[in-house]
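Worksheet: the structure to be examined is printed underneath.
A single protein chain has been removed from this complex, and every other one stays in its place.
For subunit A:
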């Protein structure tokens, strides 16, 4: 096959033309530098139709909006949580830590009508470990654990990546524990008394 490339011996004008077209290209980009890419979301019709201008977005000041159903940072609506521990069990990276305390009586109802019987003195999600698989949100029976479109939550101290969702203060948690212990003691006492009474019969 014969080579058809331009050689330095024959193509002076060709080479000059191609050098000039190169300069024209950079000059065109330089001239279009007053135009900017608009931070439109991917759903926008113009998303792929912005061939000119600077493509950089000055991120902290402007950002491409993410879809409303974006699945990034986890959020737990503790009022709706029945502390079933399913999310902690299914988590492949063990980033959810839950400690539960039985309530002495029924606490209330979640918004979908499920009865709440457990307190959660600890409900921690370590977002630094999270792999964003979303399994926890699919198993959640009351849909209280959801992923939110918030993605910019970097922290200087990695401890701040652990999100605490409990609504109890440590004192309240201690109080609930003691209440439970007291109730269980009473129940145990009542049981023992009942057992003793049955034996006497």
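The criterion applied here is as follows: a residue touches a chain if its C-beta (ideal position, glycine included) is under 8 Å from a C-beta of that chain, and two chains touch if they have at least 3 such contacts; residues count from 1.
Keep in mind that, in the parts below, contacts and distances are computed from a predicted model.
The complex includes a chain that is not drawn, and of the options "Tripartite tricarboxylate transporter TctA family protein", "Putative DNA-binding domain-containing protein", "NADH-quinone oxidoreductase subunit H" or "Cytochrome bc1 complex cytochrome b subunit" the UniProt name matching it is "NADH-quinone oxidoreductase subunit H". Considering the full assembly, A:33 is the residue among A:33, A:109 or A:181 that touches the omitted chain. Contact with the undisplayed chain is limited, among A:23, A:43, A:154 or A:197, to A:23. Among A:38, A:54 or A:93, only A:54 touches the chain left out of the display. Although one chain is not drawn, its touching partners on subunit A can still be listed: residues 19, 22-23, 25-27, 29-30, 32-33, 53-56, 58.
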